[in-house]
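The other protein chains are all here in position, but one chain of the complex has been omitted.
What follows is chain A.
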Amino acid sequence: MARAITTRKKVMWTALSWGIGLLIFFPILWTFLTSFKTEATAIADPPVWFAFDWTLENYRAVQERSNYPLALTNSIIIAVGSTILGIAIAVPAAWAMAFVPGRRTKDVLLWMLSTKMLPAVGVLYPLVLLAKWLGVMDSRILLIVVLMLINLPIIVWMLYTYFREIPGEILEAARMDGASLRNEIIYVLTPMAIPGIASTILLNIILAWNEAFWTILLTTVDAAPLTKFIASFSAPEGLFYAKLSAASMMAIAPILVMGWFSQKQLVRGLTFGAVK
């Protein structure tokens, strides 16, 4: 009897998980299907599911009208660049906070997080004027620095949490063996925190990839990433749903694939230290 209930429960939980999973995945599936429809089938009512003439026309039109390779390259450089720069700054910062905390470390951590609560538009004008003065508007380096600064609090917080799980005695032992501070961080701390660092990197690449406020406002042509590429296919007057879907699929495909392949690391990293 007990066994039957367990099986039924299992089936229920599995069905529920699948249901929630499909619900979350549905918008992506629908975008995928719409991207292969004609504009007329895309807006058909009742909606057409699979029985339509699949066409690659939208992908061709999108390709023709915009510079996808440039947008993709920009997205990759900006997302990866800002994450690497962020990690390079955050590892020493998180080390200091985790292993040699001062009286105000907690306050500093909280203060850092509070900058995330600032509405982005509040610093728009100072930042644009500064970028203009430095002559770096519409450049990748500007976006790398800006996105790094925006995500830095999250990177430091995540790394701080992981580092706190590592016993300080191991680092002390390394120091007794004569390791310098630099060697201690690079050869002892970092390898032990690899799962945490990996998930921080992945999460930050995703955040930087999807960032649409700064990437749209600070670029025009040369540094415009995929967010600007998608924005160019949205229209309030005129029906371009199928083309918009094709553009969306092209923009999310790389990050979607990366997400699938790194699922394990992401989940492990995000739940790191959750069970004591």
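Assorted remarks:
Keep this in mind: a residue touches a chain if its C-beta (ideal position, glycine included) is under 8 Å from a C-beta of that chain, and two chains touch if they have at least 3 such contacts; residues count from 1.
Please note the rule applied: contacts and distances are computed from a predicted model.
Chain not shown in the complex: UniProt lists it as "Sugar ABC transporter substrate-binding protein", one of "Sugar ABC transporter substrate-binding protein", "Cytochrome BD quinol oxidase subunit I", "2-oxoglutarate synthase" or "NADH-quinone oxidoreductase subunit J". The residue from A:36, A:59 or A:233 that touches the chain not shown here is A:233. One of A:94, A:171, A:205 or A:223 touches the chain omitted from the figure, and that residue is A:223.
Where chain A meets the missing chain, the touching residues are 39-40, 43-45, 65-66, 77-78, 80-81, 84-85, 87-88, 124-125, 128-129, 132, 137-141, 144, 186-187, 190-191, 216-217, 220-224, 228, 231-240.
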